[in-house]
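A single protein chain has been omitted from the complex, and every remaining protein chain is retained in its original position.
Chain naming follows the written order as A, B and C, and within any one chain the residues start at number 1.
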Amino acid sequence: MPASKEKKLEMLRSMLLARKFEEELTELCKIKNKIPGMMILCTGQEAVGAGVCAALEADDVIITNHRSHSHLLAKGADPKLLMAEIFCKRTGCNKGKSGTLHLAVPEVNAPCTTTVVGGGPPIAVGRAFAQQYRGEKRVTVCFIGDGAANEGSVHEAMNLASVWRLPVVFVCENNVYAGAQRYEEHTRAANIADRAAGYGMPGVVVDGNDAAAVYDSVREARERALAGEGPTLIEYKTYRWRGHGENDMQLYQPKDEIARWQAACPIPRLRADMLAEGLVTADEVRTMEAQAESVVLEAIRFAEDSPYPEPHEALEDVFA
Amino acid sequence: MPASKEKKLEMLRSMLLARKFEEELTELCKIKNKIPGMMILCTGQEAVGAGVCAALEADDVIITNHRSHSHLLAKGADPKLLMAEIFCKRTGCNKGKSGTLHLAVPEVNAPCTTTVVGGGPPIAVGRAFAQQYRGEKRVTVCFIGDGAANEGSVHEAMNLASVWRLPVVFVCENNVYAGAQRYEEHTRAANIADRAAGYGMPGVVVDGNDAAAVYDSVREARERALAGEGPTLIEYKTYRWRGHGENDMQLYQPKDEIARWQAACPIPRLRADMLAEGLVTADEVRTMEAQAESVVLEAIRFAEDSPYPEPHEALEDVFA
Amino acid sequence: MQKLGMGQAVNQALREEMVRDPGVFIAGEGVGVSIHDSPMLPTHGLLAEFGPKRVKDTPVSEAAIAGLAVGAAEAGLRPVIEIMFNPFFTLASDMIVNHAAKLRYLSGGKSSFPLVVRMKSGAGFGAGCQHSHNLEAWVAHCPGLKVVMPSTPADAKGLLKSAIRDPNPVVFIEDMMLYFAPGPVPEGEYLIPIGKADVKRPGRDVTVVTWSKMLGVALGAAGKLAAEGIEAEVVDLRTLSPLDTETILASVRKTGRLVVLHEASRTGGFAGEVAAVVMEQAFESLKAPLRRVTGPDIPVPASPPLERFYIPDEGQLIAAVKDIV
Partner (left out) sequence: MQKLGMGQAVNQALREEMVRDPGVFIAGEGVGVSIHDSPMLPTHGLLAEFGPKRVKDTPVSEAAIAGLAVGAAEAGLRPVIEIMFNPFFTLASDMIVNHAAKLRYLSGGKSSFPLVVRMKSGAGFGAGCQHSHNLEAWVAHCPGLKVVMPSTPADAKGLLKSAIRDPNPVVFIEDMMLYFAPGPVPEGEYLIPIGKADVKRPGRDVTVVTWSKMLGVALGAAGKLAAEGIEAEVVDLRTLSPLDTETILASVRKTGRLVVLHEASRTGGFAGEVAAVVMEQAFESLKAPLRRVTGPDIPVPASPPLERFYIPDEGQLIAAVKDIV
């Protein structure tokens, strides 16, 4: 079942929100000491988070990684609480303990985010095991990058998920780079998805800049998972417009490559399709953009106005 | 180039030796406290070690694992020193520090044996890297089991070896079990070799009880490696006649399954082929068997007559 | 009272908790179908009783096993996973140390990880250093983890039940040699709190702090010392983290002398933590230098005379005590 009008509107809305959210972060990073720590953006990759999460139910779980903004926003995380956490404020979704790198939002079933590359899949296996154990009709989606696919933990998790027919969807965002390393330098197979056969599960390659295609592929994998047939590995071909982090000089990223991918931006693409199909009007899109902007600006205001945690609060939340 | 007469004789000899070596160990294990620690045998799988090592040159390296007897004997390790080490004697190849589980024999280019399942492949990658770095026309063979294939380290090593076109041959002895767990319970893909495609390298499935076929497959992989094309993953289908270790009750191993595989024993198979091809006479085979027996009995005598290390020798050999 | 080996005591704890709480499941390599068929082993019979849904044999994939626990715990189940031997903790350590122990903190207290990692440890079975390498000091040096290391079957049962009910990750380390040494275990349900040391033998002349298998060495030596008029107080930590500093300090304040005994290698071993606590908080009571009796700074060798040389024994402990009394 392809994405309905509502689903497409949802995807467009979440992409616009994520884009605006990160465009503002890009600017904020230029102000010294405004935002502590690293800043890792998924600008240009928003169709993956938007398409994946639109295909999920609220009770489905996502386990994400260091490049999580669009995933979490698409899953419904409160932009104010995310922004405040990115600012390391006490009002952030993790009270400033996490900062930007491991944003956890259990309220929207994104309970464990890890910045250890490859750390997500074993945990996703456990989360999906619980769904199977309890007979819940739910799935767990795990986001990894192309670089992460070379971590041993990912291999172990995919094998176990397949042997036990666990309801997991492994989502690999192949954005061509792992840090400063190009795909070809870290992987010899043409696709990460080529590894799926070795686990006896389907491996699918999808255009990661086509939100509707992302949606479709996840619906299918979700069906399969709920039918008890086990996991699927979906690889989304996309591109990292910005550096690994905002401190990355991008010297190794060809300028024309970036330009080519920017021309293939997923947002105008979905918008154009929806306009052509008559699912949305240009005016409605402008309203959505304005809404995204106001939500983001409010989130920034909230984050800026929020206090930092008190030092001794560092001692809290270690043990339950 | 298929195995020559000399190579076939070499394989038969080394299989007979390994078989006798382990048959005696089986008996010795029944004598309480005769041999300390565990006892892990490869009875029934001898064609793999024999075929692989016959296909190698003396300077090629093997990295092996807990089930190593036939590998090391085929590579030319001195049976006396191996036996003494298995007995944990001071005259053993590793002065009793290792015992049976991590028999290292650098003299025959088997310098690092590990009983950590999956520990071999990353080390093999390093050993092969040194060969490439120095421009040596040598390869490194790494032996793993079917169970080991599910360790993350194996994944990382295969990927790295392939990306860097390292001269490694990954040899997976699929003997149907990993401990008490059947293959189907730990892996969903039909073959471990199905994983090779995910690393952009050839994956080959070979009858592991056919020594000549083992030989051929390794010659081919070795050529490829020396031509700079990188690693190959070869899976040998074989069977573990005995338990995981000699303390294993084998309750989970169907008796008729064992019988079926015993009927497919690699030794009579190669012998019959060679007799049919006129490469050897029945008399010559009997002489070879007698030689194997006398070598093994001498090794046992040597091991039994050797002293244990002195306690304080435990302090030696930590640092160079 | 029933006499059980520690494996059997662990088995009882697992059974009782699985009966009590349907969210408890066990997973690991060979926890169901095993190459062994011995009732002395911790997971014996559980597959037959609870079925393959709750007794999960896993592939040889330590990171996945640990990740399974992390994810399932967050979902509210109560995983009890097994890492076959302590050296393989390395392979699970990212999941345990960087995830189980930290994800709650990183979530600002929103997510919880009530899981138990059971791990076999100890030297003495001739398998060498890739099977025998006591790393309890690693685990105890990791905020967010609790570390339990019982010395008797009775303690093991009560502590494991507490561990399974604990809302936090607990690493539960069992010395394999203790599986085969029967000891009294009370009938029926009981819990032993995590974080409480136990004075296994009172004494006035010297405090011997120890844990796990070394308790037997300590009690054996204490008996012999008593025959010579030296009364050693033997404090069994039982839990390394959180550490029961009160019990340690009370004992040293009484005796004025401290020997710490553990099987792990010396440098960086957990004896250092005990020494530091005492030197910080009971300095005025101390009448003599510290003595540590530990494994030497070598890997555990396989050959019997070498392995015996590695493992601390009564003679070494007695000599250390006499050195400072």
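Basically, a contact is a pair of C-beta atoms (placed from the backbone, for glycine too) under 8 Å apart; a residue touches a chain by one contact, two chains touch by 3 or more.
Being a predicted model, the structure only gives us computed values, none of them experimental.
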Q: For the chain that's not shown, point to the residue among C:Leu46, C:Ala69 or C:Leu91 touching it.
A: C:Leu91
Q. Considering the whole complex, which of A:Leu82, A:Ala110, A:Ala148 or A:Ile234 touches the chain not shown?
A. A:Ala148
Q: Quick one: say which of A:Pro36, A:Gly228 or A:Pro268 touches the chain that got left out.
A: A:Pro36
Q) Given the full complex, what residues of chain C touch the hidden partner chain? A) 87-88, 90-91, 93-94, 97-98, 101-102, 105-106, 128-130, 133, 135, 137-138, 140-144, 241, 243, 260, 264-265, 267-276, 278-281, 283-284, 286, 288-292, 296-299, 301
Q: Mind listing the chain B residues that contact the chain we can't see here?
A: 63, 92-98, 102, 104, 106-107, 111-114, 116, 119, 121-131, 133, 140, 152-153, 156-157, 159-160, 163-164, 316-320
Q) In the complete complex, which positions of chain A touch the hidden chain? A) 36-38, 88-90, 96-102, 114-119, 147-148, 150-153, 178-181, 185-187, 243-245, 247-252, 308-315, 318
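FYI, only the chains that are shown with their structure count from here on.
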Q) What kind of graph do the touching chains make: line, ring, star, complete, other? A) complete
Q: Taking all protein C-alpha atoms shown, work out their mean, then name the chain whose own C-alpha mean is nearest to it.
A: C
Q) Centre to centre, by mean C-alpha position, how many angstrom separate chain B and chain C? A) 36
(Q) Quick check: how many Å separate the C-alpha centres of chain A and chain B? (A) 45
Q.
Quick check: what residues of chain A touch more than one other chain, meaning two or more?
A. 152-153, 156, 159-160, 163
Q: Would you give the residues of chain C that are in contact with at least 2 other chains, written as numbers and ranges?
A: 58-59, 61-63
